[in-house]
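I'd like to ask you about the structure that follows.
In this view, the complex is presented without one of its protein chains, the others remaining in place.
Moving on, here comes chain A:
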Amino acid sequence: MWHRKVIAVGALAVAGTLLAGCGGSGGAGGKSTVTMWTYPVIIDEKQHRAFWDAAEKEFEKENPKVDVKVEILPWANRDEKLTTAMAGGKGPDVGYLIPDQLPKYAPNIEPYDEHISPEAKQAYRPAALKAATVDDQLMGAPLLMSSNPLICNKKVFDAVGEKDFPATWDDLLKLAPKFKAKGFDIITYNGDATATLNMTYYPLLWQAGGDVFSKDGKSVAFNSPQGVKALKFLRTLADDGYTEKSALTKANLNIEQTRIGRNKVGCTWQHVPIEVEKFWGKENIHVVGPLKDDQQVAYGTVGSLSMFKKAGDKDAAAKWINFVTAKKTMDDYDKKSGFFSPLDGNELYAGDPVNGQMEKSLNKVNVGPLYEKARDVMGVLSPEIQAALTGKKSPAKALEDAEKAAKGITG
């Protein structure tokens, strides 16, 4: 009999150990709990934690029956963590999401239209609301905005002896030989296959007057004269040595390892002032604005707080989101993180020569395609762009092949 008892105890111990890791968090003492996942939007970890601790405290004071728990997770692998948690029926009640993520998570997101007051909704910039809307439904409350206009390094321009900053593609091509002759690149293009095309090829496609998807979102539209023009422009920069060649295909590049970090590049639309500041010096950053060809447009994003359908207490979750996105809290957060306000006409950096200029470009941002298959299409287009830039294919052939592959995705 002894061994049966031992086995039973052992089995219980094993089961207990396994189940210990599967416990759920429930409200205690009649309190409901709201969990939120966010990421290092404020780069300084201590400052970020302090912001949320203070916000939680203030909110809980006003809402004593709600317990808010904000978790700050790393940016890396955030989709893996979120999807696996959701597939396991876990995951947060509220999450920080950007437009690129919204279409994929849309089936799991609680439409926010009925949780936001008409006044609060009306206070947002139209571009911010559009970026958080999928299939005519608001997927969350915008919390911040960003923009990636063209910024230039004054130190490099001084070294080259150039006083005029480029505003168009033609300007860039005119300046490029002068920069090359002095050992500088006029522009950088990091074509990392794992990076989003929203930051690389798409801005050029939009500037040329093209788009990624057709108007109804059912097919791709990048294989167009505008698409080819944008890729040819990039190919010229690469072939003529006007941009760092190794950055065209390298993965996971740190800015320290690039010519941008070594003050060898004139301009970039792939970096924002906060990233280059410590390498260039804030006084050397000149914000030109979105680059122009046929259109003047830049990539930008909108960070929103979305409520997931699994949220146990939707009213409490909505109260929390509305508290954070109220002007006072949101302005504080946007300033501390160095981002911009999604509220219409709400200028946080008036008088600041860098951020003030960045703020002015917010109404010219495109947040990228908001379709379910947008990321999948990037997956087949990205390697073809690399093939064109490394000379393996012509721009026209690369886009043609990418379109063929994309048809297998969009149907």
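Please note the rule applied: a residue touches a chain if its C-beta (ideal position, glycine included) is under 8 Å from a C-beta of that chain, and two chains touch if they have at least 3 such contacts; residues count from 1.
Assume contacts and distances are computed from a predicted model.
*Asks:* Name the absent chain as its UniProt record does, using one of the following: "Chemotaxis protein CheC", "Sugar ABC transporter permease", "NAD-reducing hydrogenase moiety large subunit" or "Outer membrane lipoprotein-sorting protein".
*Replies:* "Sugar ABC transporter permease"
*Asks:* Given that one chain is not shown, which residue among A:Gln122, A:Ser219, A:Ser246 or A:Asn363 touches it?
*Replies:* Considering all chains, including the one not shown, the answer is A:Ser246.
*Asks:* Of A:Glu162, A:Glu359, A:Glu384 or A:Glu403, which sits in contact with the chain we cannot see?
*Replies:* A:Glu384
*Asks:* Consider the whole complex, including the chain that is not shown, and state which of A:Tyr105, A:Tyr124, A:Phe184 or A:Phe323 touches that chain.
*Replies:* A:Tyr105
*Asks:* Taking the full complex into account, what residues of chain A touch the chain not shown?
*Replies:* Missing-chain contacts on chain A: residues 3, 6-7, 10-11, 14, 17-18, 77, 79-80, 83, 86-87, 89, 104-105, 107-108, 192-194, 245-246, 248-252, 309, 375-376, 379-380, 383-384, 386-387, 390, 392, 405, 408.
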